[in-house]
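First the structure, then my questions, so here it is.
Only one protein chain is missing from this complex, and each of the others stays in its spot.
As written, the chain order gives the labels A, B and C, with residue 1 at the start of each chain.
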Amino acid sequence: MEALEMYTTDERSDVYTEELKLNLGPQHPSTHGVLRVELKMDGEIITDSRCDIGYLHRCAEKIGENVTYLQFTPYTDRMDYLASMNNNLAWSLTVEKLMGLEVPERAQWLRMICSELNRIASHLIAFGTYGIDIGANTPFFYAFRERESIMQLLERPSGARMLYNYIQPGGVRRDVDDNWIGDVLAFCDEFEKRWAEYNTLLSNNYIFIKRTANIGILTQSMALDYGCTGPVLRGSGVRWDLRRDVPYLEPYDEVDFDVPVGEGTHGALGDCWDRYWVRMREMMESIRIIRQGCAKLPGGEVMTKKQTSMYKSPMKAAEGAHAYMRCENPRGELAFYAVSEGGTSPIRLRARAPSFCNLAVLDQLLPGTMLGDGVAIIGSLDIVLGEVDR
Amino acid sequence: MGMNEREIHALLTASGIDGVGGLEQPDLDPTVVLQPSALVEVMTLLRDDERLAMEMLHCVTAVDREDRVDVVYHVCSFARHHALTLRTSVAKPDDADESWHPEVPSVASVYAAADWHEREQWDLLGVHFTGHPDLRRLLLPPEWIGHPLRKDYVYPSEHGGIPLELDAVPIYERDEREDTPPVAEPRPAGTPLNQPPSAPSARPHAGGKAPAKKEGEG
Amino acid sequence: MGSVRDYFASIGNGLGSAVKGMGVTLRHLTQEDTITLLYPHERREMPPTYRGLHILEQDKCIDCGLCAKACPVDCIEIEAEHHGRVLEWAKFTIDYKKCIFCELCIPPCPVKCIHMTSEYELATDSPDTMAEDLLTWTGLRREDQEKLEGKAKPKPAAPAASGGGGDLQSRVAAMLAKKKAEKGED
Partner (left out) sequence: MQGLIDVFANLLGTGPTLSMVLAYFVCIHSLIGFITIYAMFAIWMERKVAAHIQVRLGPMETGGWHGWAQSPADALKLLFKEDLIPAGANKFLFWIAPALVFCGVFTGFIVVPFAEGIQIVDLELGVFFIVAIASVEVIGVIMAGWSSNSKYSLFGAVREAAQVVSYELPSATALLPPVLIVGSLTLGDFNTFQAEHGWLILHNPFMPIAALIFFISSLAGCKRAPFDLPEAESELVSGFHTEYSGMRFSFFGLEEFVSMFLVSAVTATLFFGGYTLPFDLLSIGAAPDVSLFDWLSGHAELGQVDILGSLTHLAGPAVFIVKVFVFIFIQMWLRWTLPRLRVDQVMVLGYKFLLPWALFTVVGTALFEGLGWGWCSHS
């Protein structure tokens, strides 16, 4: 950070300078959605920042109170639209916990494989758009080449390319055949070669390292205090991953993978590069999980009997019951809190979105950095405004 | 490894802070009931006591029931691998209408995460968190009137001159529709572009003619 | 600026990583083949499970309304008059301005008569053509009238329109082709 001390303005300067108020957003190429940050600038250096969100608020929680439990699943797709499989999983687990539904073995393994595939697709977008934020346009297209093959893989069982509505309370919508498993394994081998290519092109590029190391340093205490989770928290050195520490799906116990954590390789611990590198290594961990998942996929049903009846007549939850279920999304811990009073729909439905808490830190990280770094910090937090505003 | 909720509850009652109630619904999601006054003390104890070590406030939710308004806190610990749900509630007076705001002390001083969570609950449900550093609306435009997630919330017919959904009746009781959308009268010249509601208690739903566009659109 | 060693290390590192990166892009320029599809000329073959426009086997439908009830956005409207077992159809429209293609209307159907084809070109030129009517015929068909007046012995009505049994895919494909032909004419 020594480069910046030199530039801070000193009060004695006789030149009359005014503070520039700059609106970063809501229509801006690198706010990853409709986010407006009111910046007070002193030349290139940001002196104060205030986030203004709510441009994409679609009152999903009010709709949740008016539709049945099953009908709300497509709305969870639209919260974090880059990782909609994981959103479906979180919502289905909340409903199953609330109603005590039993999910067959094969459905759980399919859920794990599909949500890990969706995690890779989501991290690929984070990698691609981060390259564009720093100015390298090419990695984005390589990332989308892999993402396209994932989307075509997930399209076959679910029927949609991006908003799947595949994991529903009680199991999964449709079974998969064997050549789908073969294609998934073929994708995993192909991806490993491409992953090495990304690193030579962007991760180890000296300019990229200079632009991201020692920028936006998030200390562990601030990350915990602000409730940051996922790669943002792991980038600051906290080795915490719900899939391993509080497994919400049995298959995660029978699969071994390790949790990558930021080590401050190119600068202070918890800078933009660490968050970025944690995401890149998480992609390879997901590949390991998928391979083991495809090997151990058991046979059997994919949907509970109660659920097929649930399509016809919506199920009721117990009187006065409430359930809170946390799941590991690519961006952090997504949790749903459903409070029911016996009806077919909850009386209160709260979605705790990871990007919502990760974004709260932005106002602490931006002051003191330059405009170019501000864009790098927003990119490294990898926020999706669909789930920040819900 | 982690302590289960019953042990945590026992530890909390043993700590001598008055206002710690019983344990609710032990089978699904055990919840510790608290008086609003005991909130900040219990939260600081949860965060600082190394046996509990609740490093993170995971989520703050306000629930609008018939007779009361609950505020539910979920805290979790990474070191001890356990989590806890706490609930405080404010009874609703029978003449509770649009401008009634339950008062709950803010825990933003204990967990910084509470800052945005509490602002959102104030925005959507009108729970006034006393002691919050900067209690403004988070998601809705600053001059919005009313709190949408309340059960008795009536949809405004238009906002800032834009006619919203044709019928103001809540979605699930929609039977017939008016043909022509209400024509919004042009905003009289000279009304200031955007003045936020004066005190935290917003003006009653008067005529529904909210002043013009969201700040920052200009 | 740190020690002199850093100075020269940064030059070497900077040029080295830049050249390696250029190697990757050059390899893509020369060896890799492009993956994009020239859409209007080449089309990707969609999987059968793809969730596209709906299609209705009208003669099997018994107007139970379960699909309309299951839809989260209430975009299905059905109107039919019941004459005993025979239906006089007025309307079965899906409002594609609201439909989110979530496929929740397919499972509850007791007679399995509503399906989703893999037709993904939804563009129309005006919003009011977005509410698509899935009926192949409206009102009463000839056989239904006869059955009503009881002249013909009520033998099981041969499903004339949908082209008989066969597995789901072939029936859907046949209906899709017929619909395309109609759309082609008018």
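Here, contacts are C-beta pairs under 8 Å (C-beta built on N, C-alpha and C of every residue); 3 or more make two chains touch, one makes a residue touch a chain.
Nothing here was measured: the structure is a model prediction, and the numbers come from that model.
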Of C:Ala18, C:Ala90, C:Val111 or C:Ala177, the one touching the omitted chain in the full complex: C:Ala18
Options A:Leu56, A:Ile134, A:Val172 or A:Val255, residue touching the unrepresented chain: A:Ile134
Contact residue for the chain not shown (choose from C:Ser3, C:Thr36 or C:Ser126): C:Thr36
From A:His28, A:Arg174, A:Arg239 or A:Lys316, residue that would touch the chain that is not displayed: A:His28
Residue among A:Met151, A:Ile181, A:Met284 or A:Leu371 touching the omitted chain: A:Leu371
Hidden partner interface residues of subunit C, rising order: 1, 11, 18, 21-22, 24-26, 28-29, 32-36, 38
Residues of subunit A in contact with the chain not shown: 3, 7, 20, 22, 28-30, 44, 131-138, 140-142, 145, 201-202, 205, 207-208, 210-211, 370-373, 375
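The rule is simple: only the chains that are shown with their structure count from here on.
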Subunit B and subunit C, separation of their C-alpha mean positions in angstrom: 40
Separation of mean Cα positions, subunit B and subunit A [Å, integer]: 25
Centre-to-centre distance between subunit C and subunit A (centres being mean Cα positions), rounded to whole Å: 29
Multi-chain contact sites of subunit C, meaning residues that touch two or more partners: none
Residues of subunit A defined as touching subunit C within the complex: 67, 70-75, 77, 138, 142, 145, 148, 155-160, 163, 165, 173-174, 197, 200-202, 204-207, 308, 311-312
Parts of subunit C lying in touch with subunit A, wherever the complex brings them together: 10, 13-14, 16-18, 20-21, 23-25, 28, 35, 46-47, 49-51, 66, 70-72, 100-104, 107-108, 110, 116
Subunit A-facing residues of subunit B, complex: 25, 28-29, 31, 55-59, 61, 63-65, 72, 74, 76, 78, 81, 83, 85, 111-113, 115-116, 124, 137-141, 148-149, 170-172, 216
